[in-house]
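A single protein chain has been removed from this complex, and every other one stays in its place.
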Amino acid sequence: MSDLDLLKRLEQATEGTFWHFLGCRLIGWDSSRTVVNLRVERRHLNHLGVLHGGVQAALLDSAMGLACGKSRPDEPIVTTNMSLHFVSPMTDGDLIVEARLIHETRTIMTAESRLYASDGKLVSMATGSYRIARHLPEPPSLRSSGGERKNGSGGAKP
Amino acid sequence: MSDLDLLKRLEQATEGTFWHFLGCRLIGWDSSRTVVNLRVERRHLNHLGVLHGGVQAALLDSAMGLACGKSRPDEPIVTTNMSLHFVSPMTDGDLIVEARLIHETRTIMTAESRLYASDGKLVSMATGSYRIARHLPEPPSLRSSGGERKNGSGGAKP
Amino acid sequence: MSDLDLLKRLEQATEGTFWHFLGCRLIGWDSSRTVVNLRVERRHLNHLGVLHGGVQAALLDSAMGLACGKSRPDEPIVTTNMSLHFVSPMTDGDLIVEARLIHETRTIMTAESRLYASDGKLVSMATGSYRIARHLPEPPSLRSSGGERKNGSGGAKP
Partner (left out) sequence: MSDLDLLKRLEQATEGTFWHFLGCRLIGWDSSRTVVNLRVERRHLNHLGVLHGGVQAALLDSAMGLACGKSRPDEPIVTTNMSLHFVSPMTDGDLIVEARLIHETRTIMTAESRLYASDGKLVSMATGSYRIARHLPEPPSLRSSGGERKNGSGGAKP
């Protein structure tokens, strides 16, 4: 499958999901590096006016999941665990997340990811473990209007 | 300050923030336990139809930040690091997050948190370190329409 | 198998291993809680005179591995990941580590553990993921003098 096909499939697959709700954009996706962008808005901040740790976690996780999915495009991948270090608060501008797959076995993938402010300053970093999910729960009715999901046809995890 | 005052202040402080954007509700907040609720909707899911790890991270982080803030109501608190284990995928219903402050020194607090599905099943768990942030970056113009922020008057970190 | 049998098997299995080298002792091991003890000596300290983080990690990891092994006595279990928070330095005396299995699926177990000084003060805490290791590398010659290892007959992971 070509990269364009993968990107189209990603766009369709993420319609209405948290990825879309946050406002993420995939701007680079090859075997060595996955790059995700977000324009920080007020709704991404916490009450202190700094980028919420949860937004950072969502982006770092999504980018690592995509890096893993690049290597296993036809398998549903879920996060097993993730560790984050927040090193510098960010308040506005565009952020860039870069993720790389570091190691993979038949069932477990390990990735790392970094989130940078638009001036290139490191904001946070993460490592995570991902696994091929052979058995996922049935989609509930609330998603019936949002299209179908087929196990095994997920690919990336944005 | 009474609990009611703290809750009012929280509501005001989170207007327009990520906490509000996600749809979180604080439903219990005393010195031993912080409880947060979210009704899972399609926008909280990933493309596989399961609750996004980033939503879970946001809730676990917010609940731990609130647990820390309960102990230091007049100090701005930021997350230093966080580790998450995702043990069981969740697809819909109401979720409950419980957080507890485990240890604190003058500058660093350590907390733990668990996220449960409405049937009581454990979905994910986290631990995190939080610190008193003496110096935060200035709020940018994008937040000028959204109200003021005063360093040192934050308290909780939702 | 009785608890006594398990303890005997543990003693034999750990002869000459890192567990034995460190000086660990298993002092409680039932389905709800695993308790490990170590008398802190100079060789466990770092150059600042405080208990080395690696000793703490070894004990927290071993106790969690044992907690997992209690539930799967006939399976070889390995650590997949571990996260630690060091909250208070310890310099001498007896330490106690308590571990509990929090969640398990067919292949992955999640545990937590805490390390206390003899006065009951929390020193560090950890969470970890453990998996059943179907395929382990062949034991090298250096272990040939130390007895045999049979995959699948390991049980605990001290």
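Which chain is which? They are A, B and C, in the order written, and residues in each are numbered from 1.
The definition used in the following text is that contacts are C-beta pairs under 8 Å (C-beta built on N, C-alpha and C of every residue); 3 or more make two chains touch, one makes a residue touch a chain.
This one's a predicted model, so the numbers in the text were calculated from it and none came from an experiment.
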Residues in chain B touching the chain absent from view
80-81, 83, 108, 129, 131
Which chain A residues would touch the chain omitted from the figure, given the whole complex?
83, 85, 87-88, 102-103, 105, 108, 110, 112, 122, 125, 127, 129
What chain C residues would touch the chain not displayed?
10, 13-14, 16-22, 40-50, 52-55, 57-59, 61-62, 65, 76, 78-86, 89-93, 133, 136-143, 146, 149, 154, 156-158
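We take it that only the chains that are shown with their structure count from here on.
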Per the C-alpha fit, the turn needed to bring chain B onto chain C (nearest 5 degrees) is 180
Interface composition of copies chain A and chain C: same or different, split at half:
same
Calculate how many whole Å lie between the centre of chain A and the centre of chain C, each centre taken as the average of the chain's C-alpha atoms.
34
Which positions in chain C are in touch with at least two other chains?
83, 108, 129
